[in-house]
Each structure stands twice: as C-alpha cells, then as structure tokens.
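Of the protein chains in this complex, all but one are displayed in their positions.
Chain lettering (A and B) follows the sequence in which the chains are written, and residue indices restart at 1 in each chain.
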Amino acid sequence: MAEILFFSAVNGITYGMLLFLMASGLTVIFSMMGVLNLAHASFYMLGAFFGFEISRHLGFWPGLVLAPLIVAVIGMGVERYGLRTVHKHGHVAELLFTFGLTFVIQKLVEMVWGKLPVDYLVPPSLDFPAFTIFATEYPAFKLFGLLASIAIFLALMLVIKRTRIGLIVQAALTHPEMVGMLGHNVDRIFMLVFGVGVGLAAVAGVIAGPALVTQSNMAGLLGPILFVVVVVGGLGSLGGAFVASLLIGLVQTFAVAFNISLADVFGPVAADSGLALYLDDIWSVTVAQVAPVLPYLLLVLILIFRPRGLMGNRES
Amino acid sequence: MSNADQGGTAALELEGLEKSFGPTRIIRGVDLTIVRGERHAVIGPNGAGKSTLFHLISGHYRPTSGRIRLDGRDITGLSPEQINRRGLARSFQITNIFPQLSVWENVRCATLWAMGYRYNFWRDIDGLDDVRLRTEEILGQINLIERWDMPAGMLAYAEQRALEIGLALASDADILLLDEPMAGMSHAESQHMVELIRKVSENRTLLMIEHDMGVVFNLADRISVLVYGEIIASDTPERIKANADVQRAYLGTEVA
C-alpha cells in the first residue's frame, strides 16, 4: 500500500508539473490576449514530434533545446499572421481559429509521421533507474522530467518577478482590461508571449514524448484535460492553474492505481431485472477505469459549486 | 415646469449606500430620495462615483452595504433584469446597444419583456400587433423611424444616443436612469436631446447624470451634488446655485 501511495504521489506530481508547464503558458496568453489557445496541446505535440525527429539525427539533448525554439518561432508566426488578422472578427472567431489550427496541426503530423506511435526513445544518458524503493525501480528520465519542470517553473517565476516583460505579464494577470493601454509595443509583446507560451508547451512535449507515447492523437488526448485545468483553476489565474494541475495530476494517477469496483466492495448485483445489465456496468467498473472521466466530473462539480473556478476572480 | 409633486411618495430611496472596490471606498454612505414624478439630476466632478451609483441602483454592482428601495420595496442585491422588471430602466454613458441588429429589432427586443412575451418561442413575432405598435411609437419618439432597417452599429453617434434612450423607454419603466445622455454631442444635438428627454420623462420619474450645467438647470426639478462618494447637497436648482458648499466643491470651478 505504501508503495502504491508513494509511486502514485511521485507520478501524480510529475504529471501535474508537466500539465502546469502547459497551463502556465495558456493562462498567460489568455490573460494578456483574451484568447484561450485551443491549439496549445497541438504545440505540445509538435514539440514531441520535432524532438523525436531531431533526436534521430542529433540526439535527445539538441532536440530539447531546438524543438521548443522552432515551435516558439512557429507560434510567433501564427500570432503575427493568423490571430492578429482574426482579432477584428471577435473572440468567437479567435477561438475558432485556434480550433481550426488543432485540426490542421493534427493532420499535418499525420501526414508526415502517420497515425501510429513513433519510436521516441529515452536518451541513453538517462536510461537507468534513479533509485530503487519498495523493490521497484524509478526511471531516471521521469525524475529528470520532474526536475526540469520544477526548474522551468522557478525560472519562469524569476522572469515574471524580475524583468520588465514580467511586470507587464503580472499587470495583465491582475488587470487584464489594462493591457490595451500598454502602448505601441503591445503587438510585439503579444507575439513574444504567444511564442514563449507555446514554446513551453513544446518543452513539455519533448519531455513527455519518450515517457508517454508520441502519437498524432496525443494533442487530442491531452488538450481537453488542459482546458479542464485552466477552467477548474479559474480562467486567467496562474495560482489556480498550478493548484489545478497538481490536483488533476494526482487524481488521475491515484485513480489508475486503484483497481477496485463497487462490486468488489458491496458484492455483485442481483441479476434478475432487465435493468441489471446496465446497472452491472456501473457496479463492476473499477476506479482505474473511471480515471479518464474524473477530470471532467471534477469540472462539472466545480462549476456547480464554484462557477468561477478554484481561484478565478472574473467572468470570461 | 415642475411636474414633481414635492410631497409625493418616494419612487426610489437610497439608504446608507456604500460601495468599495478592495480598500477603495467609491460610494461612502449615500442617502437620497427620488420623489415620484420628479426630474432629478446628479452632478459632481469626475471620479465622484456618479456612474458607480447608477450601477448600484440598476443592479450592475452589488452594494457593500446599505439599502435600495424601489416604490418602497427592497431591491438591494437583485439582478439587473429583476430590477428592470420592477419598473426601472437605464441608459449607459458609453453607448450600449445591439450593434448588429436593426434599429427596429433593437427597440422591439427591449419592449418584449414588458409586453409579456418573455421567452416565448412559439409565436410569430411579426404577428404581434401590440409589440409592433409599441416599437413604432418609441421609434417615433426618438425620431428614428426613417432609420428603422439600418444596423444600429451604423447609425450616427447622436442617433445611437437617441436609440440608447429608446431602449430604456421601451421597457415601459416608471423610473428612467439616464447616464450622461448628452455626452459627446454637439450643441444642436444636445438641444434635440433635451427636448426628447423632456418629452419622454412626462409621467415618469427621471434620474440623470449630466455634465452640461445648462442642461441640468434647464431640465431638473432637483439636483444632488455627489463629491467623493458623498452627497453634499440635494435641492432645487436655484438653491444649489446659491449653496456655498457646492460653490466651493464643484461649481466654483466649472460654471462661474
């Protein structure tokens, strides 16, 4: 039991930090530009695939640096030539634009790398057990992922607290309506923020790629969870995104670890009525099987009891 | 000129009204009674909290403390639509209309609740004669009949301001709150607007915010002066002009 608890906690925090790496960029972009970038998870996927492609030719480490840079440049291009054009048509158009982008990026990835998982390997330099506890080995790469996310998190905090751009970002987080009054360089700041935001998502992609599965559906799998994180945390709240990332990360990993169903606890349901067939499904489903549903259930519950999210302080 | 019955019943009562945003107190204990049928103007320097006061009365903001009564009934904390249904309509300082809908649809939408059609999704709206006549009547009052099929967003500024008033009129409220109806208008346009307001506030209670002192002294039966979230005087125009506090705090710099 202690073993399950320990590994679930470590995995949950690792997963949560990875989520936050993406949610932070998403939140800052939303606060400054008022656009929830639906394609955020697609940039994460691009990061993974670029990282994979670069790792085949130059190795993992150059990929870790280059892939996010390339994605950041693509992101800036998308902001400059796409979002800015759409901006005049209003928020719905902006959302639809990023939605269309998710579609196009997925199809582009499928066109180049296909629909099957690619063989993105853990680099040999990190392919060893970091430590052994309860007779189970914990892979060094996962530990690296956790440490890297924490390091980026700390670096980001430093940038936000200490630099001029950081000050502007902070101002945008607390007073989003004031962003328009920043002056003539607001366009460049938007472009930069969008680039850095999606670049961070790409870092998460490079780290998650070898640990999870690098496949053309990875954006579709992660995207909705990411949006649950930012809504549950409270749209536009960086602190809320942090708490919600860890919460969702832990909830999901813990749920997967528990293979118990109602039937295990209360015994099988009496199967004589016609409804029993359907009831039996609910009765015999294990907590682990419910894991994918839990984030969305959490979303609905939060909305019923705290419509603005855990730490949100404004309506959309 | 006065159609106020000074001894009449209170249409709107504010009692110890306060509003703070974080540590900042914008409205600091306002007590004010608007008598049924009077035209009441709120004046005061920029940042005095006039628009905030309107947002409190119309339900856009919730007061930090204090009570608001409409026709003697407590409406504190009600939502804007609930307050509107109880007979209070307002216009906005920054034009707030339905830009993509035609002028006709703008006014028609604003009449629907008061006409009792609410969320009705089974009756042909074009077949509702009472709605049509009412819409036409309002369009006549605000002189926009000629513009009926134009998207409201494409109207000239002064016309949009008139439509703004039309939307407030359409819900057939007894109490009208007009937030700077003359803002940004030329002198000639203001003259038209004064006549329009005079016309539409017959048989109604009017509370308005206005910067143009000529307009205020011309239209209002009573004037309240709001300075830093407090009402420092509330009286007839003549006595407000003569009031030393008001002179010092406000008029001395703007009118004299």
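In this section, contacts are C-beta pairs under 8 Å (C-beta built on N, C-alpha and C of every residue); 3 or more make two chains touch, one makes a residue touch a chain.
Following the convention adopted for this analysis, contacts and distances are computed from a predicted model.
Engineer: Looking at what's absent rather than what's present, what does UniProt name the missing chain, "Thiolase", "Amino acid/amide ABC transporter membrane protein 2 (HAAT family)", "4Fe-4S ferredoxin-type domain-containing protein" or "Alkylation response protein AidB-like acyl-CoA dehydrogenase"?
Structural biologist: This omitted chain is identified in its UniProt record as "Amino acid/amide ABC transporter membrane protein 2 (HAAT family)".
Engineer: Which residue, B:Thr9, B:Ser65 or B:Asn120, contacts the hidden chain when the whole complex is considered?
Structural biologist: The single option touching the absent chain is B:Asn120.
Engineer: From the list A:Leu21, A:Leu36 or A:Ala257, pick the residue that touches the absent chain.
Structural biologist: A:Leu36
Engineer: Tell me which residue among A:Leu64, A:Val86 or A:Ala241 touches the hidden chain in the full complex.
Structural biologist: If we include the chain that is not displayed, A:Val86 is the one touching it.
Engineer: Touching the hidden chain in the complete assembly: which of B:Thr9, B:Ser65 or B:Ser79 does that?
Structural biologist: Missing-chain contact among the listed residues: B:Ser79.
Engineer: Please identify which residue in B:Leu167, B:Met182, B:Leu219 or B:Val246 touches the non-displayed chain.
Structural biologist: B:Leu167
Engineer: By the contact criterion defined above, which parts of chain A meet the unshown chain? Give residue numbers in ascending order.
Structural biologist: Counting over the whole complex, chain A touches the hidden chain at residues 30, 36, 82, 85-86, 89, 91-93, 95-97, 99-101, 103-104, 107-108, 110-114, 220, 224, 227-228, 230-231, 235, 277-278, 280-282, 285, 289-290, 292-293, 295-297, 299-300, 303-304, 307, 315-316.
Engineer: In the whole complex, what residues of chain B lie against the chain that is missing from view?
Structural biologist: Residues 58-59, 79-81, 84-85, 89-90, 92, 96-101, 104-105, 108-110, 112-114, 117-129, 131-133, 135-137, 139-141, 143, 145-146, 148-149, 167, 170-171, 199 of chain B touch the chain that is not shown.
Note that in this section only the chains that are shown with their structure count from here on.
Engineer: Using Cα averages as centroids, what's the distance between chain A and chain B in whole Å?
Structural biologist: 48
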